[in-house]
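Only one protein chain is missing; all other protein chains are in place.
On to chain A.
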Amino acid sequence: MSGERNRGLRRGLILCAALLAGLLGYLCLPPYEQPETVLDESIASIGGPFELLGTDGDAFGSAELRGRPFAIFFGFTHCPDVCPTTLSRLASLRQEMGEGGDAFDIVFVTVDPARDTPGDMARYLSLFHTPIIGLTGSEAQIEAVKEEFGIYAEQVPLGNGAYTVDHTATVFLMDEEGNFFSALDVHDRNEDAIARLRRLIDG
């Protein structure tokens, strides 16, 4: 009984010490690091082969992206805020880069295949004034590609039968072999984002 309690106490102490060490370690870290150095193994394993549908309704496989780096983003056409601003940011980064800006593809994959038909994707993407590869597919195909890229997505009702989809909104930069290179997020400054895109292209 008391031995058990001692064990519990010891375990508690060890846990406290570990937490304290973790906290100290965290506090001693430089306040801001280049995102690449923060990315861990699980993020580095992002990506993989996929079979989806292009905006023309034909099969589109990851093999068609080989040979060129790409920026890939998951969203849906019923997303009125973060999805269009992110896609348009990629478009304007591409434009700001000037020469070389067209050396990477922009890929938009829906997390809402039940509603986003190839035609919906085409109409939506036509408003961004830059070529964007739009991809949808069967529920199973989308599940598979989400899994490969570690995308969280969950439907949430909005009333009147409508729904939204909570989802990972990180942009993944993939090299010309389809391997993970880096990520972009909404908080990155433009010059940092451009520098990373340049490294991706020059890779």
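Just so it is clear, a contact is a pair of C-beta atoms (placed from the backbone, for glycine too) under 8 Å apart; a residue touches a chain by one contact, two chains touch by 3 or more; residues count from 1.
What we mean here is this: contacts and distances are computed from a predicted model.
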Hidden subunit of the complex - UniProt protein name among "Copper chaperone PCu(A)C", "GMC family oxidoreductase", "Pyruvate synthase subunit beta" or "Spermidine/putrescine transport system substrate-binding protein": "Copper chaperone PCu(A)C"
Residues belonging to chain A that touch the chain removed from view: 77-82, 84-85, 87-89, 91-92, 115, 120, 123-124, 126-129, 152, 156, 158-160, 162, 164, 166-170, 185-186
